[in-house]
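Can you keep this structure in mind? I'll have questions shortly.
A single protein chain has been omitted from the complex, and every remaining protein chain is retained in its original position.
Moving on, here comes chain A:
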Amino acid sequence: MEVELKEMLNDLESLKQSLPDPSHRASIDKLRLRVEQLTSLEKSGPARRLKVKDMSAEVVDSNPYSRLMALQRMGIVENYERIREFSVAIVGIGGVGSVAAEMLTRCGIGRLLLYDYDKVELANMNRLFFRPEQVNMTKTDAAVQTLSDINPDVVLESYTMNITTVQGFETFVSSLKNKSFRPNKEGSGVDLVLSCVDNYEARMAVNQACNEMNQTWMESGVSEDAVSGHIQLLIPGETACFACAPPLVVASGIDERTLKREGVCAASLPTTMGVVAGLLVQNTLKFLLNFGQVSPYLGYNSLKDYFPTMEMKPNPQCSNVACLERQQEYIVAKPARDAALKAKMEAEALLVPEFPLHADNEWSISVVDDSGLDSMDATSSDTLPEGLVRELPSADKSQELPTSEAPLTSNDDLEDLRRQLEALNS
(Lines give C-alpha, C1' and ligand atoms only; values in the text may rest on other atoms or scores of the structure.)
Protein backbone atom coordinates (compact mmCIF):
# COMPACT_ATOMS: atom_id res chain seq x y z
CA MET A 1 0.00 0.00 0.00
CA GLU A 2 2.73 2.42 1.04
CA VAL A 3 4.74 1.64 -2.07
CA GLU A 4 1.76 2.20 -4.35
CA LEU A 5 1.03 5.57 -2.78
CA LYS A 6 4.64 6.58 -3.30
CA GLU A 7 4.46 5.61 -6.97
CA MET A 8 1.29 7.63 -7.30
CA LEU A 9 3.11 10.68 -5.91
CA ASN A 10 5.91 10.21 -8.45
CA ASP A 11 3.39 9.90 -11.27
CA LEU A 12 1.68 13.10 -10.17
CA GLU A 13 5.05 14.88 -10.07
CA SER A 14 5.94 13.83 -13.60
CA LEU A 15 2.46 14.74 -14.82
CA LYS A 16 2.90 18.19 -13.30
CA GLN A 17 6.27 18.61 -15.01
CA SER A 18 4.99 17.49 -18.41
CA LEU A 19 1.89 19.70 -18.44
CA PRO A 20 2.50 22.79 -20.58
CA ASP A 21 -0.56 24.55 -19.20
CA PRO A 22 0.19 25.89 -15.65
CA SER A 23 -3.53 26.35 -14.89
CA HIS A 24 -3.89 22.67 -13.85
CA ARG A 25 -0.97 22.83 -11.43
CA ALA A 26 -3.10 23.89 -8.47
CA SER A 27 -5.47 20.94 -8.80
CA ILE A 28 -2.51 18.55 -9.16
CA ASP A 29 -0.99 19.99 -5.98
CA LYS A 30 -4.33 19.38 -4.21
CA LEU A 31 -4.30 15.77 -5.38
CA ARG A 32 -0.71 15.40 -4.15
CA LEU A 33 -1.67 16.68 -0.70
CA ARG A 34 -4.45 14.12 -0.44
CA VAL A 35 -2.10 11.29 -1.40
CA GLU A 36 0.37 12.50 1.23
CA GLN A 37 -2.38 12.47 3.84
CA LEU A 38 -3.29 8.89 2.88
CA THR A 39 0.36 7.91 3.21
CA SER A 40 0.63 9.28 6.72
CA LEU A 41 -2.68 7.61 7.66
CA GLU A 42 -1.35 4.32 6.38
CA LYS A 43 1.83 4.75 8.42
CA SER A 44 -0.03 5.46 11.65
CA GLY A 45 -2.23 2.39 11.20
CA PRO A 46 -2.08 -0.69 13.46
CA ALA A 47 1.39 -0.40 14.91
CA ARG A 48 3.22 -3.17 16.66
CA ARG A 49 4.38 -2.28 20.12
CA LEU A 50 8.11 -2.16 20.69
CA LYS A 51 9.97 -4.62 22.84
CA VAL A 52 10.25 -3.75 26.51
CA LYS A 53 13.66 -4.14 28.14
CA ASP A 54 12.66 -4.34 31.80
CA MET A 55 9.31 -5.11 33.35
CA SER A 56 8.18 -1.98 35.11
CA ALA A 57 5.68 -1.78 37.95
CA GLU A 58 4.79 1.79 37.04
CA VAL A 59 1.01 2.19 36.78
CA VAL A 60 0.50 3.88 33.42
CA ASP A 61 -1.79 2.94 30.55
CA SER A 62 1.14 2.23 28.27
CA ASN A 63 2.85 -0.33 30.52
CA PRO A 64 1.85 -3.88 29.43
CA TYR A 65 3.12 -5.39 32.66
CA SER A 66 1.79 -3.02 35.35
CA ARG A 67 -1.07 -5.31 36.41
CA LEU A 68 1.21 -8.33 36.53
CA MET A 69 3.92 -6.56 38.51
CA ALA A 70 1.18 -5.55 40.96
CA LEU A 71 1.18 -9.20 42.08
CA GLN A 72 4.38 -8.36 43.93
CA ARG A 73 2.84 -5.36 45.66
CA MET A 74 -0.07 -7.55 46.70
CA GLY A 75 2.34 -10.03 48.25
CA ILE A 76 1.31 -12.93 45.98
CA VAL A 77 4.52 -13.30 44.03
CA GLU A 78 7.96 -12.47 45.39
CA ASN A 79 9.68 -11.69 42.10
CA TYR A 80 7.39 -11.59 39.09
CA GLU A 81 10.05 -10.50 36.62
CA ARG A 82 11.69 -13.93 36.94
CA ILE A 83 9.04 -15.09 34.47
CA ARG A 84 11.24 -13.72 31.67
CA GLU A 85 13.90 -16.35 32.45
CA PHE A 86 11.53 -19.27 31.95
CA SER A 87 11.05 -21.45 28.91
CA VAL A 88 7.85 -23.46 28.51
CA ALA A 89 7.25 -26.06 25.80
CA ILE A 90 3.64 -26.56 24.69
CA VAL A 91 2.91 -29.77 22.82
CA GLY A 92 -0.35 -29.59 20.88
CA ILE A 93 -1.59 -26.13 19.84
CA GLY A 94 -5.28 -26.98 19.81
CA GLY A 95 -8.21 -25.86 21.93
CA VAL A 96 -6.23 -25.99 25.17
CA GLY A 97 -2.63 -25.46 23.98
CA SER A 98 -3.28 -22.32 21.94
CA VAL A 99 -5.16 -20.65 24.80
CA ALA A 100 -2.45 -21.68 27.26
CA ALA A 101 0.13 -20.19 24.88
CA GLU A 102 -1.79 -16.92 24.71
CA MET A 103 -2.11 -16.75 28.51
CA LEU A 104 1.62 -17.33 29.00
CA THR A 105 2.42 -14.81 26.26
CA ARG A 106 0.29 -12.17 27.95
CA CYS A 107 2.00 -13.02 31.26
CA GLY A 108 5.33 -12.19 29.61
CA ILE A 109 6.88 -15.67 29.68
CA GLY A 110 10.51 -15.67 28.47
CA ARG A 111 10.28 -18.28 25.75
CA LEU A 112 7.64 -20.58 24.30
CA LEU A 113 8.31 -23.70 22.22
CA LEU A 114 5.26 -24.74 20.20
CA TYR A 115 4.72 -28.21 18.69
CA ASP A 116 1.92 -29.28 16.36
CA TYR A 117 1.61 -30.88 12.92
CA ASP A 118 -1.97 -29.87 12.17
CA LYS A 119 -3.48 -27.05 10.14
CA VAL A 120 -6.13 -24.56 11.23
CA GLU A 121 -9.60 -25.56 9.98
CA LEU A 122 -13.00 -23.92 10.04
CA ALA A 123 -14.04 -26.82 12.30
CA ASN A 124 -11.73 -25.32 14.97
CA MET A 125 -13.68 -22.07 15.18
CA ASN A 126 -15.89 -23.30 18.03
CA ARG A 127 -12.78 -23.00 20.18
CA LEU A 128 -10.80 -19.91 21.20
CA PHE A 129 -7.68 -18.25 19.73
CA PHE A 130 -7.57 -19.10 16.01
CA ARG A 131 -9.38 -16.82 13.53
CA PRO A 132 -11.18 -17.75 10.29
CA GLU A 133 -8.60 -15.96 8.14
CA GLN A 134 -5.94 -18.31 9.50
CA VAL A 135 -7.60 -21.38 7.99
CA ASN A 136 -5.08 -23.60 6.15
CA MET A 137 -2.08 -22.09 7.97
CA THR A 138 -0.21 -24.54 10.19
CA LYS A 139 -1.33 -24.11 13.80
CA THR A 140 2.24 -23.28 14.81
CA ASP A 141 2.60 -20.51 12.17
CA ALA A 142 -0.81 -19.06 12.97
CA ALA A 143 0.02 -19.10 16.69
CA VAL A 144 3.38 -17.35 16.15
CA GLN A 145 1.59 -14.71 14.04
CA THR A 146 -0.93 -13.87 16.76
CA LEU A 147 1.36 -14.29 19.76
CA SER A 148 4.19 -12.13 18.39
CA ASP A 149 1.66 -9.34 17.79
CA ILE A 150 0.31 -9.61 21.34
CA ASN A 151 3.70 -9.60 23.02
CA PRO A 152 6.91 -9.18 20.99
CA ASP A 153 9.01 -9.71 24.14
CA VAL A 154 8.33 -13.46 24.11
CA VAL A 155 10.83 -15.62 22.22
CA LEU A 156 8.76 -18.02 20.10
CA GLU A 157 10.01 -21.24 18.53
CA SER A 158 7.70 -23.35 16.41
CA TYR A 159 8.08 -26.98 15.43
CA THR A 160 5.66 -28.33 12.83
CA MET A 161 5.92 -32.08 13.29
CA ASN A 162 4.43 -35.21 14.81
CA ILE A 163 6.34 -36.14 17.99
CA THR A 164 5.14 -39.76 17.99
CA THR A 165 7.18 -40.71 14.93
CA VAL A 166 10.80 -41.76 15.41
CA GLN A 167 12.18 -38.70 13.63
CA GLY A 168 9.76 -36.24 15.22
CA PHE A 169 10.58 -37.58 18.65
CA GLU A 170 14.31 -37.04 18.13
CA THR A 171 13.75 -33.43 17.05
CA PHE A 172 11.42 -32.95 20.03
CA VAL A 173 14.02 -34.21 22.52
CA SER A 174 16.90 -32.20 21.01
CA SER A 175 14.81 -29.00 20.96
CA LEU A 176 14.03 -29.47 24.67
CA LYS A 177 17.72 -29.98 25.42
CA ASN A 178 18.85 -26.84 23.55
CA LYS A 179 20.08 -24.34 26.16
CA SER A 180 20.96 -21.37 23.97
CA PHE A 181 18.23 -19.23 25.63
CA ARG A 182 19.73 -19.61 29.11
CA PRO A 183 23.09 -21.41 28.87
CA ASN A 184 23.71 -21.66 32.63
CA LYS A 185 20.35 -23.31 33.39
CA GLU A 186 20.55 -26.67 35.12
CA GLY A 187 18.99 -29.72 33.49
CA SER A 188 17.25 -29.32 30.15
CA GLY A 189 16.67 -26.14 28.17
CA VAL A 190 13.05 -25.76 29.35
CA ASP A 191 11.52 -25.27 32.78
CA LEU A 192 8.28 -27.05 32.08
CA VAL A 193 6.61 -29.06 29.33
CA LEU A 194 2.84 -28.71 28.92
CA SER A 195 1.07 -31.53 27.14
CA CYS A 196 -2.09 -30.22 25.47
CA VAL A 197 -2.54 -33.05 23.00
CA ASP A 198 -5.77 -34.89 22.25
CA ASN A 199 -4.59 -38.47 22.09
CA TYR A 200 -3.02 -41.20 24.18
CA GLU A 201 -0.15 -41.86 21.73
CA ALA A 202 1.19 -38.31 21.91
CA ARG A 203 0.85 -38.24 25.72
CA MET A 204 2.89 -41.43 25.93
CA ALA A 205 5.54 -39.84 23.68
CA VAL A 206 5.77 -36.74 25.94
CA ASN A 207 5.90 -39.07 28.96
CA GLN A 208 8.74 -41.05 27.37
CA ALA A 209 10.79 -37.92 26.58
CA CYS A 210 10.24 -36.38 30.01
CA ASN A 211 11.07 -39.60 31.87
CA GLU A 212 14.29 -39.97 29.90
CA MET A 213 15.28 -36.32 30.43
CA ASN A 214 14.06 -36.13 34.06
CA GLN A 215 11.89 -33.21 32.96
CA THR A 216 8.92 -32.05 35.04
CA TRP A 217 5.76 -31.70 32.95
CA MET A 218 2.05 -31.11 33.20
CA GLU A 219 -0.59 -33.05 31.37
CA SER A 220 -4.00 -31.72 30.44
CA GLY A 221 -7.01 -33.18 28.75
CA VAL A 222 -10.62 -32.64 27.86
CA SER A 223 -12.94 -35.61 27.49
CA GLU A 224 -14.25 -36.55 24.04
CA ASP A 225 -17.76 -35.58 25.15
CA ALA A 226 -16.46 -32.06 26.01
CA VAL A 227 -17.98 -31.96 29.49
CA SER A 228 -15.02 -32.84 31.71
CA GLY A 229 -11.28 -32.33 31.86
CA HIS A 230 -8.21 -32.57 34.07
CA ILE A 231 -4.69 -31.32 34.68
CA GLN A 232 -1.89 -33.32 36.26
CA LEU A 233 1.65 -32.55 37.46
CA LEU A 234 4.25 -35.18 36.63
CA ILE A 235 7.69 -35.12 38.27
CA PRO A 236 9.67 -38.15 37.06
CA GLY A 237 10.47 -40.52 39.94
CA GLU A 238 8.47 -38.50 42.47
CA THR A 239 4.91 -38.72 41.15
CA ALA A 240 3.22 -41.34 39.01
CA CYS A 241 4.28 -41.12 35.37
CA PHE A 242 1.69 -41.36 32.59
CA ALA A 243 2.50 -45.05 32.07
CA CYS A 244 2.44 -45.94 35.83
CA ALA A 245 -1.31 -46.46 35.76
CA PRO A 246 -3.90 -46.41 33.01
CA PRO A 247 -4.99 -42.81 32.38
CA LEU A 248 -7.70 -41.37 34.58
CA VAL A 249 -10.78 -39.71 33.29
CA VAL A 250 -13.26 -37.70 35.25
CA ALA A 251 -16.47 -39.68 35.38
CA SER A 252 -19.29 -37.53 34.14
CA GLY A 253 -21.54 -38.64 36.99
CA ILE A 254 -24.30 -39.06 34.44
CA ASP A 255 -25.14 -42.41 32.88
CA GLU A 256 -22.41 -42.81 30.25
CA ARG A 257 -24.79 -44.46 27.79
CA THR A 258 -26.85 -41.31 27.60
CA LEU A 259 -23.74 -39.38 26.49
CA LYS A 260 -21.86 -41.68 24.15
CA ARG A 261 -23.39 -41.33 20.74
CA GLU A 262 -22.15 -43.84 18.23
CA GLY A 263 -20.57 -42.32 15.20
CA VAL A 264 -19.14 -39.12 16.62
CA CYS A 265 -15.47 -39.18 17.43
CA ALA A 266 -15.07 -36.00 19.44
CA ALA A 267 -17.11 -33.05 20.63
CA SER A 268 -15.60 -29.82 21.97
CA LEU A 269 -16.67 -26.66 23.75
CA PRO A 270 -14.74 -23.37 24.08
CA THR A 271 -15.88 -23.20 27.71
CA THR A 272 -14.47 -26.52 28.92
CA MET A 273 -11.26 -25.98 26.95
CA GLY A 274 -10.89 -22.45 28.29
CA VAL A 275 -11.42 -23.64 31.88
CA VAL A 276 -8.85 -26.42 31.50
CA ALA A 277 -6.32 -24.05 29.85
CA GLY A 278 -6.87 -21.62 32.73
CA LEU A 279 -6.34 -24.32 35.35
CA LEU A 280 -3.23 -25.52 33.52
CA VAL A 281 -1.59 -22.10 33.21
CA GLN A 282 -2.53 -21.16 36.79
CA ASN A 283 -0.75 -24.30 37.99
CA THR A 284 2.16 -23.43 35.68
CA LEU A 285 2.49 -19.92 37.12
CA LYS A 286 2.37 -21.28 40.68
CA PHE A 287 5.02 -23.83 39.82
CA LEU A 288 7.35 -21.38 38.06
CA LEU A 289 6.93 -18.33 40.30
CA ASN A 290 6.73 -20.34 43.49
CA PHE A 291 3.46 -19.22 45.05
CA GLY A 292 0.42 -21.01 46.41
CA GLN A 293 0.00 -24.77 46.19
CA VAL A 294 0.81 -26.58 42.97
CA SER A 295 -1.93 -29.16 42.33
CA PRO A 296 -0.72 -32.71 41.64
CA TYR A 297 -4.04 -33.60 39.96
CA LEU A 298 -7.15 -31.54 39.46
CA GLY A 299 -10.21 -32.83 37.68
CA TYR A 300 -13.15 -30.83 36.33
CA ASN A 301 -16.61 -32.27 35.87
CA SER A 302 -18.71 -29.56 34.28
CA LEU A 303 -22.06 -31.37 34.53
CA LYS A 304 -21.89 -31.40 38.32
CA ASP A 305 -19.28 -28.65 38.81
CA TYR A 306 -17.15 -31.07 40.75
CA PHE A 307 -13.33 -30.66 41.06
CA PRO A 308 -11.71 -33.85 42.40
CA THR A 309 -8.05 -33.69 43.48
CA MET A 310 -5.63 -36.48 44.33
CA GLU A 311 -1.97 -37.42 44.53
CA MET A 312 -0.43 -40.38 42.78
CA LYS A 313 2.76 -42.13 43.84
CA PRO A 314 4.82 -43.82 41.14
CA ASN A 315 4.18 -47.48 40.43
CA PRO A 316 7.26 -49.59 41.37
CA GLN A 317 6.17 -52.03 38.64
CA CYS A 318 5.77 -49.36 35.98
CA SER A 319 6.26 -50.69 32.45
CA ASN A 320 8.38 -47.64 31.53
CA VAL A 321 12.08 -48.37 32.10
CA ALA A 322 13.07 -44.69 32.34
CA CYS A 323 10.38 -44.14 34.99
CA LEU A 324 11.86 -46.96 37.12
CA GLU A 325 15.33 -45.38 36.82
CA ARG A 326 13.98 -42.00 37.98
CA GLN A 327 12.18 -43.72 40.88
CA GLN A 328 15.48 -45.29 41.97
CA GLU A 329 17.27 -41.93 41.80
CA TYR A 330 14.50 -40.35 43.85
CA ILE A 331 14.83 -42.98 46.57
CA VAL A 332 18.63 -42.67 46.62
CA ALA A 333 18.39 -38.89 46.93
CA LYS A 334 16.04 -39.06 49.93
CA PRO A 335 18.69 -38.38 52.67
CA ALA A 336 19.96 -35.33 50.79
CA ARG A 337 16.42 -34.10 50.31
CA ASP A 338 15.61 -34.57 54.01
CA ALA A 339 18.80 -32.74 55.00
CA ALA A 340 17.95 -29.83 52.71
CA LEU A 341 14.43 -29.69 54.11
CA LYS A 342 15.79 -29.76 57.67
CA ALA A 343 18.27 -27.00 56.88
CA LYS A 344 15.49 -24.91 55.42
CA MET A 345 13.28 -25.51 58.47
CA GLU A 346 16.15 -24.55 60.78
CA ALA A 347 16.85 -21.42 58.80
CA GLU A 348 13.20 -20.49 59.10
CA ALA A 349 13.20 -21.37 62.78
CA LEU A 350 16.06 -18.92 63.36
CA LEU A 351 13.85 -16.13 62.11
CA VAL A 352 11.15 -16.98 64.64
CA PRO A 353 11.86 -16.01 68.29
CA GLU A 354 12.76 -19.21 70.10
CA PHE A 355 10.46 -20.45 72.82
CA PRO A 356 9.41 -23.98 73.71
CA LEU A 357 6.37 -25.15 71.79
CA HIS A 358 5.11 -27.09 74.80
CA ALA A 359 6.54 -26.42 78.25
CA ASP A 360 6.30 -30.05 79.26
CA ASN A 361 5.75 -33.33 77.50
CA GLU A 362 4.61 -35.64 80.27
CA TRP A 363 3.63 -38.47 77.90
CA SER A 364 6.64 -38.20 75.56
CA ILE A 365 4.43 -37.58 72.57
CA SER A 366 6.41 -37.00 69.42
CA VAL A 367 5.60 -36.47 65.76
CA VAL A 368 7.00 -39.05 63.35
CA ASP A 369 7.51 -38.68 59.64
CA ASP A 370 5.10 -40.98 57.84
CA SER A 371 5.76 -39.81 54.33
CA GLY A 372 8.32 -41.34 52.02
CA LEU A 373 9.33 -44.94 51.52
CA ASP A 374 6.76 -46.66 53.72
CA SER A 375 3.83 -45.25 51.85
CA MET A 376 5.34 -45.83 48.45
CA ASP A 377 3.32 -48.86 47.53
CA ALA A 378 1.39 -49.68 44.45
CA THR A 379 -1.95 -49.68 46.23
CA SER A 380 -1.84 -45.90 46.49
CA SER A 381 -2.20 -45.60 42.74
CA ASP A 382 -4.94 -48.24 42.62
CA THR A 383 -7.42 -46.51 44.86
CA LEU A 384 -9.17 -43.60 43.22
CA PRO A 385 -11.18 -40.83 44.79
CA GLU A 386 -14.84 -40.64 43.99
CA GLY A 387 -15.59 -39.34 40.52
CA LEU A 388 -12.49 -40.66 38.74
CA VAL A 389 -12.33 -43.75 36.57
CA ARG A 390 -9.63 -45.37 34.44
CA GLU A 391 -9.78 -44.84 30.72
CA LEU A 392 -7.93 -48.02 29.69
CA PRO A 393 -7.37 -51.36 31.43
CA SER A 394 -3.90 -52.37 32.69
CA ALA A 395 -1.94 -54.89 30.69
CA ASP A 396 -2.69 -58.42 31.85
CA LYS A 397 0.19 -60.22 33.45
CA SER A 398 1.73 -62.02 30.52
CA GLN A 399 0.42 -65.54 30.63
CA GLU A 400 3.79 -67.18 30.14
CA LEU A 401 3.57 -68.93 26.84
CA PRO A 402 4.79 -72.48 26.77
CA THR A 403 8.03 -72.06 24.83
CA SER A 404 7.42 -75.21 22.83
CA GLU A 405 4.28 -73.72 21.33
CA ALA A 406 6.04 -70.58 20.13
CA PRO A 407 9.53 -71.60 19.19
CA LEU A 408 11.53 -68.37 19.28
CA THR A 409 14.38 -69.07 16.95
CA SER A 410 16.18 -65.76 17.24
CA ASN A 411 18.57 -66.71 14.44
CA ASP A 412 15.79 -66.16 11.91
CA ASP A 413 16.90 -63.74 9.25
CA LEU A 414 14.93 -60.50 9.02
CA GLU A 415 15.50 -60.29 5.25
CA ASP A 416 14.21 -63.81 4.85
CA LEU A 417 11.03 -62.96 6.76
CA ARG A 418 10.58 -59.80 4.71
CA ARG A 419 10.85 -61.85 1.50
CA GLN A 420 8.32 -64.37 2.80
CA LEU A 421 5.78 -61.60 3.44
CA GLU A 422 6.50 -60.04 0.04
CA ALA A 423 5.94 -63.41 -1.62
CA LEU A 424 2.52 -63.60 0.05
CA ASN A 425 1.81 -60.02 -0.95
CA SER A 426 2.51 -60.55 -4.63
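What we mean here is this: a contact is a pair of C-beta atoms (placed from the backbone, for glycine too) under 8 Å apart; a residue touches a chain by one contact, two chains touch by 3 or more; residues count from 1.
The working rule: contacts and distances are computed from a predicted model.
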> Any idea which of "Ubiquitin-fold modifier-conjugating enzyme 1", "cysteine desulfurase", "Actin-related protein 2/3 complex subunit 3" or "Putative transcription elongation factor SPT5 homolog 2" UniProt assigns to the chain that's been left out?
Replying inline: "Ubiquitin-fold modifier-conjugating enzyme 1"
> Given the contact definition stated above, which residue among A:193, A:213, A:243 or A:310 touches the chain not shown here?
Replying inline: A:243
>> Out of A:141, A:224 or A:325, which residue would touch the omitted chain in the full complex?
In response: A:224
> Touching the left-out chain: which of A:3, A:50, A:365 or A:421?
Replying inline: A:421
> What chain A residues would touch the chain not displayed?
Replying inline: 118, 121, 162-166, 169, 199-201, 204-205, 207-208, 224, 243, 246, 263-265, 319-320, 392-396, 398, 401, 406, 408, 410, 412, 414, 417-418, 420-422, 424-425
